[in-house]
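Of the protein chains in this complex, all but one are displayed in their positions.
Showing subunit A:
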Amino acid sequence: QMLGNILLSAAFRTQDRSIELSDLPDEILLKICAYTPFPDRLSLEEVNYRFNTLTLSVWRKKKIITVPDDLGSLRRGAFIPTWSSCLEKFDKSMQILVNHCPLVQALHFASHRHLQVFIQSALFPQIQQLNLQLKEVVISHLYCIDQHAVTALAEACPLLQTLVIEEPYPLLYRIRPDSMQVCQQRISNLEPGLGQLQEENSR
């Protein structure tokens, strides 16, 4: 009963009054930011200082950049029709993404329904320029890759540990000789079925 009285005495501290979203705690606004698609998060950044800080904190948690999806989503509803048109703007838009996402460790080249993605060596110097601390590159669809391309990729990303090919044959390449443990851990995180470990980095 005493406990009830204590709780009741606290109950009247806050009487009914109108509440605006600006009165709500940061954790609620953060959740709203996190549910907001990327282009609209940019609008939120413009709302005021508080939203700017909160939206930036959401971006800061991002660890994977997916190309072209993340780039496309920044174009406020526009759809990137081809891989080349994405590459054309790659460095400029990627730079902004990277500025927003300092923790990014992985780059995922995703294929669209009508888009067969082949990684292009011309892209590697651009990746290098971005100074990303990439530990992993994932290519969703790739029929073949040669030693030269893997070496170029490893040079462009000095911290790169693994290269993952998702389709048509799931493969995981170990880029650094000392990254076996990373590979094993990565395999256990992958979907069942993607379990082959390619010991050497050429095929």
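Here is the rule we use: a residue touches a chain if its C-beta (ideal position, glycine included) is under 8 Å from a C-beta of that chain, and two chains touch if they have at least 3 such contacts; residues count from 1.
Here is the rule we use: contacts and distances are computed from a predicted model.
S.K.: Pick from "Growth hormone-regulated TBC protein 1", "Skp1-related protein", "LSM complex subunit LSm2" or "Glycine cleavage system H protein" the UniProt protein name of the chain that isn't shown here.
M.R.: "Skp1-related protein"
S.K.: Even though one chain is hidden, which residues of subunit A still touch it in the full complex?
M.R.: 1, 3-4, 7-8, 10-16, 18-25, 27-28, 31-37, 39-40, 42-52, 58-59, 61-64, 66, 74-78, 89, 92-93, 96, 101, 103, 106, 135-136, 138, 182, 185-186, 189-190
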